[in-house]
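All protein chains of the complex are present and in place, except for one that has been dropped.
Per-chain residue numbering starts at 1, and chain names A and B are given in the order in which the chains are listed.
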Amino acid sequence: MTRRRIGRGLVYLLAIMIALWILIPIYLITITAFSPKDVIYSWPKSLFPRVISLETLLFFIKAQYVLDSLKNSVIVALLSLAISLVIGAPAGYGLARHTFPGKDVFRLMILSTRAFPIVILSIPLAVTFMQWGLYDSLISVAFLHVAMALPTTILVTSSVFMGVSKELEEAAQVFGCNRMQAFMRVALPLALPGLAASAIFTFVLSWNEVFAATILTLYNRTLPARLFIQLQASPLPFRFAGGFFILIPAITFMFFIRRYLFSLWGITLR
Amino acid sequence: MAEIRVENVRKTFGKVKAVWDVNLNVRDREFTVLLGPSGCGKTTLLRCIAGLEQVDQGRIFIGDRDVTDLPPRRRQLAMVFQSYAVFPHLTVFENIAFGLRMQHKPKDEIEKQVQSAAKLLHIEELLDRYPAQLSGGQRQRVAVARAIAVQPQVLLLDEPLSNLDALLRLEMRAELKRLLEEIETTTLYVTHDQVEAMSLGDRIAVMRDGQILQYDTPLNVYNRPANLFIGGFIGTPPMNFLEGEIRTEDDRVVVHTGGGDIYPPPKAQAMLRQLKEPEVLVGIRAENIETLHTPAEGTLQAEVLVVEPLGSHNLITMQLGPEQIKVNTDADFKAQPGQTLWLRLNADKICWIEKSSGRAMYPD
Partner (left out) sequence: MNLKRFNWEPYLLLLPSTLYLILFFAWPMFQAFKLAFQTDDGHLTLAYMQRMFNDVMFAKALRNTIMLIIAIVPIQFILALIMALLMMERLRGSDILVYIYSIPLAISDLAAGIIWFSIFTERGYLNSLLYGLGLLEKPFLFLNYQTNWPFVAIVLAEVWRATSIVFVILVAGLQSIPRDYTEAAQVFGANWFQRVWRVTLPLLRPSIQTALILRTILAVQVFAVVVAIAGRGMTVLAAEAYRWYSEYRSPHMAAAYAMFILVISLATAFVYLRALRVKEEMTL
């Protein structure tokens, strides 16, 4: 019996150690971001900060272009979220509710886009956008982010709609709704949580993206692009605060959709 | 007038002929049951009538309207789904009121109809709850209430009792029958349970492989099944079938079976004489066989295999020649495995089945 207990204890220990491995670096960047500049430059650093200050964070926000890039990131992420949902959710619904010739081909096409290194799309698109006069615009970045997020959106929304029983929409139709009304009154309210999760996932993906955002923009940079460009030349506090700013919204949003994490990632790749 | 008329309807899914050349005439206010094993097409036929499936061929009429090309909401019917399909995001009240709201009925009328439907189903205290807070049986009542609240011309029910446990099913069956008699709507009810079908329907349409084999009152389907399949499908225990050979002896038709000779009544004799082939199946139900302890004229000798005392009667499995049959006896009829008994078949209740086609023949 004690051997089992010891074994069990070791298992818990292992699990906790891995959890700490994940959490500690996040903790470190957080205390760094909330340390005054001189602490950042000092050494050795203590794990338990004596002073908590907003100095570094404010320094970052007030730096030139940062507030703009923050704003741009939000805009691009929201645009990506909106476009990918508007285009992707109907496709998800179609996959969930219908069988039709070409369905498997379509699914395969969606899944196979994951085998393509997406970031390399940004180079030809940069050239194309220049020709179209779209270069250095937020919408161009959003377009690329949507391309990155669309396959996942389609597969996730498809799974979400499959979770809403078709009979519910049929019952609505028997009792007086046409197809659109049945969808709006029954399917949509029940699918909303899943759709929201998919939207947040797109938001986070767009918020974090670096390569394409850097290539596609010049003056209207998003936060990661701005940070990346200035990375080598900027002082430590700037970098650390920047990392923190990219990190925190993303982790926060993921917290809200933690229930859906597995459906989001697990099913997209089956 | 809310009769249902189905004319030459066909519906296929890929290669599967779900419904094939089906004709059905349900009279106004009649309660018709579509009965059959899984895959026989009964649910498909119901869904075609509801408008949830598009027929490939044929026409459907409700009342005197051709509804074949109309969507469900324009057919003035209501439906209770097998899974109930009660909207999880609406309260019970809103669920029942759904159809009425779609018709843009005024608020007080909705209130009145919902309350009266809820009362009929005994769920008045549940109106503020959400489906997730209800038991399966309660959700089923909500589904029925929603259907009758709209006062439809036609009521469709797709195996509404199959998801309930046995005891609840029995209760709901009686309640449903009483309720539906009261509201007098033309009703089409799908089930695979023949006991349900017998107890509920004014008429039963027995289906198999996409076709309606017989459409008649429960008693007729029971006593005069149209073919071998129906005889074996309806009734517990199923009908016994003995292999027989028609012979003519002394100008009398005798059916020779493995267990002995059977002497058909005169009317049946005339009918059997006209058959082209001598092979015939003698169909007889367990309750139409008399058991005797001693031999008598016209009896067949059989050996007892299993005695099942069921309380109200005994169900005895016997070896009759090369075949096994099931016989009902009184509860106090004593019998032991291995015992020899003599059976007298009630000749008037025999269903004569032409072996090659499976078709049943009746002298009148």
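Miscellaneous remarks
Assume a contact is a pair of C-beta atoms (placed from the backbone, for glycine too) under 8 Å apart; a residue touches a chain by one contact, two chains touch by 3 or more.
The structure displayed is predicted, hence computed values, not measured ones.
With respect to the full assembly, the chain omitted from this view is in touch with A.
For chain A, the list of residues touching the undisplayed chain reads 11-12, 14-15, 18-19, 21-23, 25-26, 28-29, 32, 41-47, 86-88, 90-91, 93-95, 97-98, 100, 102-103, 106, 109-110, 113-117, 119-121, 123-128, 143-144, 146-147, 150-151, 154, 204, 207-211, 214-215, 224, 227-228, 231-232, 236, 239-240, 242-244, 246-247, 250-251, 253-255, 258, 261-262, 265-267, 269-270.
The rule we apply is simple: only the chains that are shown with their structure count from here on.
Spacing of chain A relative to chain B, judged by their CA centroids, is 56 angstrom.
Those residues of chain A that touch chain B in the complex are listed here as 165, 167-168, 170-179, 181, 186, 189-190.
Looking at the complex, you find that chain B touches chain A at residues 50-52, 71-73, 77-79, 81-83, 85, 87-89, 98-99, 101-103, 146, 150.
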